[in-house]
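Yeah, one chain of the complex is gone here, protein chain that is, but the others are all in their spots.
And now, subunit A:
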Amino acid sequence: MEKTTLFDKIWDSHVVKSVPAGPDVFFIDKHFIHEVTSPVAFLNLEKRGIGVKYPHRTIATPDHNVPTIDQDQTIKDKLSRMQVERLRQNCAKYGIELHDLGSAHHGIVHVIGPELGVTQPGMTIVCGDSHTSTHGAFGAIAFGIGTSEVEMVLATQCIMQSKPKKMRISVEGELGKGVTSKDIILYIISKISAAGATGYFVEYAGSAIRNLSMEARMTICNMSIEMGARGGLIAPDETTFAFLKGKQYAPKGEDWDKAVAYWKTLKTDDGAVFDKELHFDAADIEPMITYGTNPGMGIKVKDSIPTTDGMEGSNKKSYLKSLDYMGFLPGEPVKGKQVDYVFVGSCTNGRIEDIRAVAQFVKGKKKADNITAWIVPGSREVEKLAHEEGLVKILEEAGFELRQPGCSACLAMNDDKIPAGKYAVSTSNRNFEGRQGPGARTMLASPLTVAAVAVTGRITDPREVFEN
């Protein structure tokens, strides 16, 4: 029998038809929508005079533009309010399940999907958001789509997709102390660049990946898009099954046993061929931080910003433009640089495990005076747990401001903006120019590094502050 990859198994079982010399008609099991990339899709359905074909396969939540304070009140920003109201109207009209502001499972779409058990191994999942790759942590094919494709899924439950090439990235060995899954993915992206996996779908493998929790796996898959990959996935295992068991939408009773039996078949065959294979040693990975304006511009916290040696032409110009935006010079160290804001949150690192890590590290300490510290849970469920576990109290005593769930300062569509020229060390996923507000300077790092920066007020290697 032909040896196939996990990706092949899921992809091939969802092809309704292959168009000759064209893409596949690709069936989508689950579709998530939010307020920003869905309204035009619904508008176009109306223009065509058609409806939503399988409403039960779509789930909605407003997350991108929502305020993170006073969520029980009417949204003040008129345009944001209109988008959220439009989402409510569309969900009501077509019978789509909506997890609205203030409801028990409101939150960032990529946090609530797994939390509800909607995300399951073997599925195909799309959303009009590039971080849909997060769901790949469960052994699903999950990727971001444009609004035209949101419309296709609503209308037909299919999109037209050419099958990407396959890449396997293996990370073997044990992670050092103070090194997290965020450091793994920032390290990989720094090695292969922000476009290093464009055209590929990635499978993450190796002992360092298998030993990670589901939350940590989600952080890795989440940032697949930041190296250009359409998505990334990890073969499901006992960790996956334990996470899903008992979740609201997870199969129950006999169905559970059947599902697990199927999920256990979802792995890459020995000898299956990838278009590209990369290997990394976990022991080489240390706390990472970005210094530039794309996620590939990352270094170890202890290292210096690369010089322009060997660069020329538009490559060098783009590099210097980026450093100029950040206010940094080639060859200088990042450690010790003063920071103004820290942000803990987003679909990358806004889960309970991330908040636990930060709380544990800042317990009994105070944030530095020059730091404004925001912590934004990824969902109401995360917020609830953070309260129940006493984490909120610890964080507030340390001077962090807890806000309500949403995408928040990751993309600054709401009021959570970093002012121009200020430095933010952020657990989010993108350090693009202006991403956290016009002129804002973003440095991406793990929740542990962010905790260390919050306490010292400067770029800090977490291993130096929290040695004990």
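By our rule, a residue touches a chain if its C-beta (ideal position, glycine included) is under 8 Å from a C-beta of that chain, and two chains touch if they have at least 3 such contacts; residues count from 1.
In this section, contacts and distances are computed from a predicted model.
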Quiz prompt | Protein name, per the UniProt record, of whichever chain is missing from view ("3-isopropylmalate dehydratase small subunit", "Glutathione ABC transporter permease", "Anti-sigma factor antagonist" or "Glutamyl-tRNA(Gln) amidotransferase subunit A") | solution = "3-isopropylmalate dehydratase small subunit"
Quiz item: Among A:Ile159, A:Ile375 or A:Ile459, which residue is in touch with the absent chain?
Solution: A:Ile159
Quiz item: Of the listed residues A:Asp8, A:Asp63 or A:Glu149, which contacts the missing chain in the full complex?
Solution: A:Glu149
Quiz prompt | Of A:Asp8, A:Glu115 or A:Asp129, the residue in touch with the unshown chain | solution = A:Asp129
Exercise. Touching the absent chain in the whole complex: find that residue among A:Ser103, A:Ser207, A:Asn315 or A:Gln338.
Key: A:Asn315
Quiz prompt | Contact set of subunit A toward the excluded chain (per top definition) | solution = 16-17, 19-23, 25, 27, 29, 36-37, 39-40, 43-44, 47-48, 50, 53-54, 64-65, 77, 79-80, 82-83, 86, 128-130, 143-149, 151-152, 155-160, 162, 164, 194-195, 198-199, 225, 228, 230, 293-294, 296, 314-315, 317-318, 321, 411-413, 420, 430, 432-435, 438-439
